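Supplied in structure tokens, the structure appears directly below.
Note that one protein chain is taken out, while the other chains of the complex remain in position.
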Amino acid sequence: MLEAAELECERGGWVLFRGLSFALRAGESLRVAGANGSGKTSLLRILCGLLPPAGGAVSWRGTPIARLREEYSSQLVYLGHAPAVKDDLSAAENLAISCALAGMPAESKAIEEALARFGLAGKTQPSRRLSQGQRRRAALARLALSASRPLWLLDEPFSALDTAGVALLRELIEAHLARSGAVIFTTHQDAGIATARVIDLDRAS
Amino acid sequence: MLEAAELECERGGWVLFRGLSFALRAGESLRVAGANGSGKTSLLRILCGLLPPAGGAVSWRGTPIARLREEYSSQLVYLGHAPAVKDDLSAAENLAISCALAGMPAESKAIEEALARFGLAGKTQPSRRLSQGQRRRAALARLALSASRPLWLLDEPFSALDTAGVALLRELIEAHLARSGAVIFTTHQDAGIATARVIDLDRAS
Amino acid sequence: MLGVARTLIYRDLLLAMRRRGDVATALLFFVIVASLFPLGVGAEPNLLRSIAPGVIWVAALLSAMLSLGRLFAADHADGTLEQILLGAAPAGVVALAKGFAHWLVSGLPLVAIAPVIALQYDLPSSLYGVLALSLLLGTPVLSMIGAIGAALTLGVRGGGVLLALLVLPLYVPVLILGAGSVEMAAAGLAPDGQLLLLGALLVFTAAFAPWAIAAALRISVE
Amino acid sequence: MLGVARTLIYRDLLLAMRRRGDVATALLFFVIVASLFPLGVGAEPNLLRSIAPGVIWVAALLSAMLSLGRLFAADHADGTLEQILLGAAPAGVVALAKGFAHWLVSGLPLVAIAPVIALQYDLPSSLYGVLALSLLLGTPVLSMIGAIGAALTLGVRGGGVLLALLVLPLYVPVLILGAGSVEMAAAGLAPDGQLLLLGALLVFTAAFAPWAIAAALRISVE
Partner (left out) sequence: MTTAIRWFWYASPHTFFPVARTLARWCAVAAALFAIAGLYVGFLVAPTDAQQGEAYRIIFIHVPAAWMSMFLYLVMAFWAAMGFAFNTRLSGMMASAIAPTGALFTFIALWTGALWGKPTWGTYWVWDARLTSELILLFLYLGFMALKAAIDDPRRSDRAGAVLAIVGAVNVPIIYYSVQWWNTLHQGASVSMTRAPSMAAAMFTGMILMALAFWMYSIAVILMRVRCIIMERE
């Protein structure tokens, strides 16, 4: 599905990695490892098309993503470091809006269910009054509604989650792999997901 | 050193915990556990005097902290969820300023060393161009200069750190305990620190 | 695609409502600037009447500029902007929707309140129409041009001044045409020329600004 | 304690430098507001001269108010405010230092540039002194009063308007006294009364505002 060919990433005048190539097939997951500042986040942003690589290309089912643009975006879900949760909106409003913006509007019932799965049922307060972990849960709840998107790109999704949250997320990821989606994620902890491949950026550079 | 008596915490109309009492002696560490939203952060903020408890009191060496104010602040270091790192300043500037604001100005050589320990030597760019983990390292570097503060309160200090970072922080904490400081921290991962006590807020409420 | 644009507009209005203020800020600022002048200048009616069109238009300009800083900054900081750009709509549509929402919140209220200010300055009521029309045509231009500047200065050192430096020169024609049309009408002449030009400016910016905004937004999340 | 205050002021100035803009923003805004008026109002020298003191003071007021939003908000959002309140200095000292830094960045430059604006409006040079003095006495009051409002509205819904609503009524006396003193001098009378009152206002706010700011800040981090 996704192919990276000879990727090179440069930030602030430093080359973070160079000549990075891999291919990801349906049903496979990939973990990006590396020390702080090794370029994991940068790689994920390149893969989803936010950051143009300094060299090389990413292709989706054979076509370079630079040409696909919105068509490619509509195949993926990217969750970054920043949870993209608006302080002034409740978790449900946040979820409804982020789904609609991604082009897959959800029924309010589906939204309720997704939030309930993440332990946020009945939290109607504005998100500024959620704890750190609850905010991350509110962002992750989108995954429960994203079964139809083949590619998930998750940047440290496990951070700030308690053990129950980690287990829940692992379940979601495994279910997605089982329905032949593809997942790329970064994490410093051992997430306990059997990944097809690990890219270690400390060694790639 | 630190005593909490019958603490009660209420947020947004919900009682998070009630009747929480404990005492912490020099050289002891305490881990606050609990699910997302159980009130770990709130407890830490109560302990450092930012949030007045709904009931009960915290005392430091026998005196209620509400009376000590700055005197108590000058005994502790609190590092919260938010790294308190200014985007526009470099890591060194951030560290120098946060030390000076805390009332323990540091030599620029000491600052260099502390940053070098955290792998930030030579990072002179504004912090906005650091990776997530590097920002957290910049915040944590303050601990390397805080040996003289008996009480450390750390809210999820291990998040966003790579394994080397976790090991380093653990070392710092253990050294602090060895010199009979006291540390209270929250974490969802197992930090591998032999703590005197664990407070589980899921059961306290 | 239209669904996305609608959601975006709905969301921005909802946020403006939530922060309650934000709708009112631009409006209040406008009213305040316009009201402070008589306090500072002294309340001589003839003097006030002759400076009224200028004051009102300068106030509109400032209040549009004031809210630009927040236009994309919050979305940029909390990661929402990336999500929007990775969303289902082309960035140009997103830009147009954001600009439109900004106008709804910060421009439209000014059009509605302007006659009240005109009253305060004792302008003849025959001018209310021209004033409102000139604002109706001019404020969306301010929003769209401003959005270009806001997008270009996102996350850039010295954002504030830079934004003003980039945007204000481009605002000057709007100010001259807008205030000019009212003054023209006050002098008893037909303000058609100015209003037509304002209209042309509006069509032009609505067609081309979204492209520039979109390009600038893409650059900002790199 | 004084060390902390010094660090805080140094830090705020450093940050202002880094964002380059921020020093210049207030100043640039002031200059722009003052310069836009001739564009909107028309460049008749007599008219301009008679509105000059009012325009200059309104511009000073707005530019002070404009920068209030950022006074504590950034520190609040990134957790620095907690650290400052947990620092070695009592909150009152912190408040005074922040207010002073705000004035250094946003008020003092106005005092320096005001004569240039006065020149642009063709004011007689005998008035420059009074204008500068009135700004020197008045702008710190604007900073301190503004800081109370900024602290009270931290993280509160509808911060923007609320801030303006809280702060502006308190600003009006300063505006009237400030612009009044210059107009008095322009009319050939002694502006001592107004200037004395401004001075008294300054002493009063410097003594009491820090306390109010400190209380508001403590509430905001709860």
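The first chain written gets the first letter, and so on, giving A, B, C and D; residue counts start at 1 in each chain.
We adopt the following convention: a contact is a pair of C-beta atoms (placed from the backbone, for glycine too) under 8 Å apart; a residue touches a chain by one contact, two chains touch by 3 or more.
Just so it is clear, the structure is predicted and the values come from calculations on it, not from any experiment.
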Selected residue (touches chain absent from view) among C:Leu39, C:Ala132 or C:Ala215: C:Ala215
Contacting the left-out chain in the complete assembly, out of C:Val116, C:Val172, C:Ala190 or C:Val203: C:Val172
In chain C, positions touching the absent partner: 148, 152-153, 156-158, 162, 165-166, 168-170, 172-173, 176, 204, 208-209, 212, 215-216, 219, 222
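Following the convention adopted for this analysis, only the chains that are shown with their structure count from here on.
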Neighbouring chains shared between chain B and chain C, ordered by label: A, D
Inter-chain centre distance, chain A versus chain B - centres from mean C-alpha coordinates, in Å: 29
Chain centre separation in whole Å, for chain C relative to chain A (CA means): 36
Residues within chain D bordering two or more other chains: 18-19, 157
Residues within chain B bordering two or more other chains: 81, 88
Contact footprint of chain C on chain A as seen in their complex: 48-52, 69-70, 73-74, 76, 78, 80-89, 93, 97-98, 100-105, 126
Chain D - residues contacting chain C, complex: 18-22, 24-25, 28-29, 32-33, 36-37, 39-42, 47, 50-51, 53-55, 57-58, 61-62, 66, 157-162, 164-165, 168, 172, 175-176, 179, 183
For the chain C and chain A complex, residues of the former touching the latter: 3-4, 7-8, 10-11, 14-15, 18-19, 74, 77-80, 82-90, 221-222
